[in-house]
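A short write-up of the structure that comes next.
For this view, one protein chain was removed and the others were kept in their places.
On to subunit A.
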Amino acid sequence: MTWCGDRPDPAFEAPWHAQVFALTVALNEAGHFEWADWAARFGTTLKAHGLTKELDGGEDYFNAWLETLEALLIEMKLAEATVLTHMKKAWTEAYLSTPHGQPVKLSH
């Protein structure tokens, strides 16, 4: 395999990687969960995902991160699966109905 070495790569490869990272850090800092608990759960998800493929540390890393956060928030009753599905649908529709170049907003 190749290691990227010391090339100055971006902290986050995609905006949503940064966003899900920031959400998690913000919730931790607000005291909703301990970082050690987060790391243990995240490690479990990574392990489960790594059984079927070798994780590259990029997109699939943050996919595992997102899955862990969704499950944790649902378990803590801070989020509801049905509401998340609804919100995602609303955002999808907003993107599809907003002309290119205009800011995409949720109408709710």
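Note that contacts are C-beta pairs under 8 Å (C-beta built on N, C-alpha and C of every residue); 3 or more make two chains touch, one makes a residue touch a chain; residues count from 1.
Quick note on the criterion: contacts and distances are computed from a predicted model.
This complex has a chain not shown, and the name its UniProt record holds, of "Na(+)/H(+) antiporter subunit C", "ATP-binding cassette domain-containing protein", "nitrile hydratase" or "Sarcosine oxidase subunit delta", is "nitrile hydratase".
Panel shows subunit A; residues 1, 3-6, 9-16, 18-23, 25-30, 32, 35-36, 38-40, 42-43, 46, 50, 54-58, 61-63, 66, 69-70, 73, 78-79, 83-85, 87-88, 90-92, 95-102, 104, 106 of it touch the chain omitted from the view.
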